[in-house]
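Here the complex is missing one protein chain, while the rest keep their positions.
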Amino acid sequence: MTSPLGHYLVVSAALFAIGLAGALIRRNAILVLIGIELMLNAANLNFIAFWRYGKNAEALSGIMFVVFSIAVAAAEAAVGLALIIAIYRHYKTTRVDELTNLKG
Amino acid sequence: MAGVTIGSAIAAMSLRNIVHCALLLTITFSGLAVLYLQLNAQFVAFAQILVYVGAVAILIVFAILLTRGSERTPDASQKKRGLGWGLLVALGTFGVICKAILSSRLLSPNAETAPSAPVKLIGRQLMENYVLPLEIVALLLTAALVGAAVIALQERRRPE
Partner (left out) sequence: MIEVVDQLWVNLKRMIVDHTPDQFRPLTSILLSIVPIVAVFPGLFALTTLLERKGLGRIQNRYGPNRVGWFGILQPLADGIKMLTKEDIVPRAADSVVHFLAPLVLLVAVLLSFSVLPYGRNMVPIDLDAGLLFFFAVGASTELAVFMAGWSSRNKYSLLGAMRAIAQMISYEVPLVLSAIPVVMLTGTLSVATIVSAQAQFSHGFANWNFFTPWGFAGGILFLIAATAESNRTPFDIPEAESEIIAGYLTEYSGFKYALFFLGEYLGLFALSALGVTLFLGGWSAPFQFLDWFPSWGWFFLKLLGLIFLFIWLRGTLPRLRADQLLRFSWKFMLPLCLINLVTAAVWHYSAQWALSAPFWIRLSIRLLVCLSIIIIPYLLLGTKLNPHVNKRTYRYAA
């Protein structure tokens, strides 16, 4: 069996793949955003796992990165959801395949 | 614990009822917080709960309610767009990353003693080495706050 670090990295990769699948498959814009949040979280888990099991843990660079990543992800979720609400108000739909105004 | 997290993530992405998806996403975030606690990163775990479960999940829920996604009956007539290709891409990504992990040299040195990250040290780092990112993130958050409020604001009726 792989080492604990490998275990956490596989979990992170699985979460990333699930988020990616959701962001590509689902039609509702909010679910796409949920997939993106899952991907960001998977990357955070990766950072923390490497901080814990890697060298030079006193520099706390893994934790610092994750703290800023959480802050930025929250800001991005806020702006993304505001955009979805504004689009809904205009087009009365949240399905991404019906928002084809700029197509062709 | 990792199983619970992955299971709820799969369920969050595949359920019909969008509010259930949001609640399962909350469970995923809490599962991730527990994983961070297992990795001895206490500050990050509690910050994750505070920010993601306490703020982002509520934002998502509000957006679902305001766009009335839950009232719409899911139409089973149309297939989800590109179900096969999306799954293929995701599985391919997972496969590639796993192969990279399992064949990597980094797995061998294994630090047995957990490094400690006291909050005081995190604060000191934030103020000494990372003060520029701190200020930039503060500006970014302010810009995001103002931007989100402006975007989602109701348009004032123009006098026609």
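Which chain is which? They are A and B, in the order written, and residues in each are numbered from 1.
Keep in mind that, in the parts below, contacts are C-beta pairs under 8 Å (C-beta built on N, C-alpha and C of every residue); 3 or more make two chains touch, one makes a residue touch a chain.
Remember, predicted model here, so these are calculated numbers, not experimental data.
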item	value
Visible contact partners (per top-of-document touch definition) of the missing chain	B
Hidden-chain contact residue, picked from the options B:L65, B:A114, B:I136 or B:L153	B:L65
Residue, one of B:T5, B:T26 or B:T67, that touches the chain absent here	B:T26
Touch criterion as defined above, residue of B:A11, B:V34, B:I49 or B:V89 at the omitted chain	B:I49
Absent chain, residues of chain B that touch it	19-20, 23, 26, 42-43, 46-47, 49-50, 53-55, 57-58, 61-62, 65, 70, 118-120
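Note that only the chains that are shown with their structure count from here on.
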item	value
Residues of chain A defined as touching chain B within the complex	2-11, 13-22, 24-28, 30-31, 33-35, 37-38, 41, 44-45, 48-49, 51-55, 57-58, 60, 62-64, 66-68, 70-79, 81-86, 88-89, 94, 97
Residues on chain B engaged by chain A in the complex (per definition of touch)	2, 5-6, 9-10, 12-14, 18, 21-22, 25, 28-29, 32, 35-36, 39-41, 43-44, 47-48, 51-52, 55-56, 59-60, 62-64, 66-67, 69, 80-83, 85-87, 89-91, 93-94, 97-98, 101-102, 106-111, 114-115, 117, 121-122, 125-126, 129-130, 133, 137, 140-141, 144-145, 147-149, 151-152, 154
